[in-house]
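With one protein chain removed, the remaining protein chains of the complex are shown where they sit.
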Amino acid sequence: MSPSLPRYRSADWDEPVVLELGRPGRRGIYAPQVEDDVAADVDALLPPGVRRTTPPALPELSEFEVQRHYNHLSQMTLGMMGINLFGTCTMKYNPRVNERVVARPELAEVHPQQDPSTLQGILEIVHAFEGILQELSGMDRFVFQPGGGADAAYTHACITRAYHASRGELARRTEVITTIQTHPCSPATAAAAGFDVVTLPLGPDGYPTLESLKAAVSDRTAALMVGNPDDMGVYNPEMKEWVRIVHEAGGLCFYDHANFNGVMSRIRARELGFDACMYMLHKTFAGPKGGGGPAVGAYGCQPELVPFLPRPLVDLHDGVYGLDEGDERSIGRVREYWGNVPVVVKAYSWVRALGAEGIRQAADLSVIANNYMETRLLQIRGVSKSHPHLTQHRLEMTRYSLEQVHADTGIDVHDIQNRMVDFGVDAPWLAHEPWLIPEPITPEAGETWSKEDIDTWIDVLAEVVREAYEDPETVRTAPHNHAIAQVQAGGVDDPERWATTWRAHVRKRASA
Amino acid sequence: MPGPDREQDADRPAPGVAHPASGDGRRPRLGLIVNPVAGVGGRVGLKGSDGAAVQRRALWAGAVPQASVRTIRALRRLAGVTGLEVLAAPGAMGADQAAAVGLSATAIAWSGTVPSSCAPGQGLPPTTAADTRAAARELVRAGVDLLLFAGGDGTACDVHDVVGDRVPVLGIPTGVKMHSGVFASSPEAAGEATAAWLADPSPDRLVDADVADIDEVAVREDRIATRLHGRVRVPRDRARVLAAKGGTARRVDAELDAACARTMDDVAPGTLVLVGPGTTAGRALRGLGLPSTLLGVDAVRDGEDVGRDLDERGLLALLDDAPSAVLLLGVVGGQGALLGRGNQQLSPAVLRRLGPGALRVVAGRDKLAALSPGALRVDTGDAELDRRLSGHLPVRVSARETVVMAVAP
Partner (left out) sequence: MTPKSPTPRPVVSPSSAHPYMANSAPALRQELLDAIGVADAEELFEQIPEDHRLTGGLTLPPALRSEAELERHLRRTLAKNGDAERSLSFLGGGVWQHHVPAICDEIAGRTEFVTSEWGTPASDHGRNQAWFEFASQLGELVDLDFVGLPVYSWGCALGHAVRMTARMTGRSEVLVPANLDRERLAVLRTYCQPPEMRSAILVVPVAVDPATGGLDLDDLDLRLSERTAAVYFENPSSHGAIEARGAEISARARAAGAETIVGVDPLSLGLLAPPPSYGADVVVGSTQPLGIHMNCGGGTGGFIATRDDERYARQYPTLQVSIAPTLTPGEHGFAMALFEQSSYGRREDGNDWTGNSVYLWAVVNAVYMSLMGPEGFRELGELLIQRANHAARRIGAIPGVSIAHPHVFKELVVDVTDTGRTVAEVNAALLERGIFGGAALPDDLPAGEPDLGFAVTDEVREDAPAPTSTPSGSPVAPARQRALYCFTEVHAQEDVDRLVDALTEVLA
């Protein structure tokens, strides 16, 4: 092994499941003492027969034991503590100052139904951030209620329903068009909202042909939901024409700006003609992932769709911020209240820390880093690039295939993932379903990671590929440097063996 | 995009999987057949290995037999199966490869010449399709739990002809053409799926798979001629299915059933529905509780059976009486063959009568994604008709989704 590779070892606390810990009688926390005037016979306050008779079988731990247990669990979580180039998720530094700011009681202890006069600070930030997104996208209004990118896509599907219903065309407009490389949340949410999905496969240039779009568009078309550039780093240069064709047929056009990082300051949904777009504040705008939320899918649209937006929106009148509940055309809510407000504050803070020049710099650096990676990755045995015939530079990520490695050694990309984490780097993202190229990996370097980090990551991949050829058993049985060995997930879809709770596990273990 | 909407971690059988203690205490019994000449043509661009002439040309061009190497790779994944009993065809047809990984194989009864292994470049063991079929017969007779074979589509057809759906089979991919659904994604995946099946041989872990073959002469002339040959039962290749994130085989099955049902729902009352060959199209009839003809064309109207295994005349007669008609087709093989000369009933006359707007196509999304180039192909033998059928066609992949595919001659 090359001496420059990280000699990583995960913490291994051999931590039992919390329900196995503790002893009866221990306490972790007390409720306040009931004052004498407040005290009453609890049974007398309850209607008959509603009181719990068997206490919940929760663990009984001291305060310190709880603290130690969960700190141990955190230490057995790699979670971007090393190098994480997880493509399509735009892993970047989540500024710690933002965590400190949103933990202040002026945000943490705020109720969304407070009188707006007591919400002026947070409304000002939400309003200012909306202004920033208006500038970055050219859209007219934004809403932050959706709890993630998929929820923003669902929001669009609901708005599509409302828009066509308002024109009396909903019964006829039953189809949403998307592409095979658009994130699966677009077809899934369109279907959840009741639409049929029409998917366009890739054409010879790495994006779907204009002819296939024309074949798909009809008077049944409700909307186009599409991402650009795609997760292979390919930009569809015909997108303006796409939008024109769909508009001509009476459909709406939604831009999933999941891959915005590399095109920030160069591309806006407005210039391309889109009616609506979505940004993920927990990736492009440096909100933390939290392992999967709380997150925000910021949804923006052109004026003709504003009446249909979920409410409330934030308005400014005569120097006072207020909440606009809209009218009966609004789709209402996709989630309670106004969204994950702390994430909006973090995103606002990130843009303020960068300014327009910093945004441009971040976009440039993410594309530079990706193209730098390509110069080294293609030198590794068995690594090839998606669409090798396309010679133009890719944007902020590129998809590679390890098909040759798999064919030669039987080591697949899951094995590669499991082995790479042994070096303290997070596993790379593979690809969304369906896989269009075999044995895919999709790294994305972004603007955060140093050249040294990127080089180390590539060195680790090269080492794991070398092992695949020379010592495949080590790769196949990886990881070896983590708290636990490779998980055998074969039984988790089997009702006899899955267990999503400890009590189900105990029962099934006993009957096994 | 958000991370946790993704599935992680390959699903692998544990090494050391033990055969469950069954009532009779029998050990898991595996049958093994290797077609040692499979895969000879591919590396030299000959598009298949059928026929002695091609095999000779391949050897002259320096081809190395891959079957043996790949079989050994698959068998390595069986090392942990407790109490495994291997019954193998003799010599280079299986016993040698089993021995190479330390599995003691029981030889099957064999009357012919024992094919011997050969070093690369020393000529090929002289085996034939007849040898494959003879070995398969012996293994079925010996009561194997699974017949693992190494070869290509031709070998799959030979195995099918003997085994049918009586014994589960699984292919180690070694051949050049693998249009049949019986092959695992890699030799290792074949080994793992075999180990998993032998550990837990429950019938609901089996799925139907089409066995296809193509006319290799046509392929070498750059025409398509994928033909459906039959149907076998294969264990789910869990590693592959999960790796492709397509969910379980059960889900893929459910999606195709739903796709067929939706297609039938969308047909206006009174419309004649012709159901083409293959397991995919056949789901539409099974969904209505009707039998389907695997290699033929059936007809249904308003949920009623109006014709089985129809020939061209029968189809034309039905169409004469039908004010409106559609044709439901699956996609056969890895070349995207939609209509080929193999389906003689679906003649140019029948297709002209139907018109290009009458095609309803159902296919699995993974099958479409794997097509390269990404187009469906028609080769009716009538160039003008092929042109009329070309363009774009929505292919239904689930109840709620269609994929717009290019169609080309």
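Going in written order, the chains are labelled A and B, and every chain counts its residues from 1.
In this text, a contact is a pair of C-beta atoms (placed from the backbone, for glycine too) under 8 Å apart; a residue touches a chain by one contact, two chains touch by 3 or more.
On a predicted model such as this, the values are computed, not experimentally measured, just so you know.
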item	value
Candidate in contact with the missing chain, chosen from A:His72, A:Lys214, A:His247 or A:Arg466	A:His72
Hidden-chain contact residue, picked from the options A:Pro204, A:Pro237 or A:Pro303	A:Pro237
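Convention: only the chains that are shown with their structure count from here on.
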item	value
Rounded Å distance between subunit A and subunit B, as computed from the means of their C-alpha atoms	37
Touch list for subunit A against partner subunit B, complex	86, 88-89, 148-150, 180, 183-185, 187, 191, 195-204, 209, 211-212, 215-216, 258, 280, 282, 289, 291-293, 295, 406-407, 410, 412-415, 429, 432-436, 486-490, 493
Residues of subunit B that touch subunit A when the two form their complex	1-6, 9-14, 73, 186-188, 196, 238-239, 242-246, 248, 365-366, 368-369, 373-374, 391-392, 394, 397, 400-406
